[in-house]
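With one protein chain withheld, the remaining protein chains of the complex are depicted in position.
Entry: chain A
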Amino acid sequence: MRFIIVSGPPSAGKTAVMIHTIRHLLKDGIKVAACKIDCLKTSDDDNYRALGIPVAVGLSEYLCPDHFFAANLEEIYAWGSYHGAEILILETAGLCHRCAPAVQGCQSICVIDNLSGIDTPQKVGPMLSTADVVLISKGDVVSQAEREVFRQRVEMANPDAAVLSVNGLNGQGSLKLKKIIMESASVNRIEGQELRCSMPAAICSYCTGETMIGSSYQMGNVKKVDFGKFEKMRSKEPLPSSDV
């Protein structure tokens, strides 16, 4: 089974592009299953289900979605195998910009859109830089110049990836993506494969349900902002009051 992990900022076009791509796969008689991981709510499963393929949804709810994702990969793989999928598409959402869902042996696709601003390729971090394939969507609504600059920034952030322009509305680029997916390697076992980017530590009082603000409520792995010069000032004199 080929295990394809799709990530990217909200509304980048992940679902739209994958729907077009899955249609092409289905036309060739290839068995596809799709799973969506999200935080609180998703309606993407309806779109995938409309294709008539097996669909699963995982919501992280009160847990960190990054950790939830990593902790469930083995089960998702087993679910896909059970349904006889040749290609398992896992769309992830809600992951933070510190994280990347790329796993060795799985093809990692990052979707990013032209509307998100030229600094986004740098801001998205490892999600983009560890991807095997980067899809740039929504080129239909921005200028040629912006497309060129945006793509250059993407290539700077990840020089090794295959970069593809796609259009989630009319499916442009989805046949090429299908080809790229078909050329990727199968993974026979997900257990023992390694995350390409480690997950952040998260063991503070807020992880266990604390809701109050202030140092006296905090325990465990706590990191504070370094304010530099302001820090020294603050220790000498009281903070400037805000209600001048």
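We adopt the following convention: a residue touches a chain if its C-beta (ideal position, glycine included) is under 8 Å from a C-beta of that chain, and two chains touch if they have at least 3 such contacts; residues count from 1.
Definition applied: contacts and distances are computed from a predicted model.
For the chain that does not appear here, its UniProt entry gives the protein name "ABC transporter ATP-binding protein", which is one of "Aldehyde dehydrogenase", "Peptide/nickel transport system permease protein", "Response regulator" or "ABC transporter ATP-binding protein".
Across A:C39, A:L63, A:V149 or A:V187, the single residue that touches the chain missing here is A:V149.
One of A:G13, A:P101 or A:G173 touches the chain omitted from the figure, and that residue is A:G173.
Where chain A meets the omitted chain, the residues involved are 114-115, 117-118, 140-146, 148-149, 151-152, 165, 170-173, 175-176, 179.
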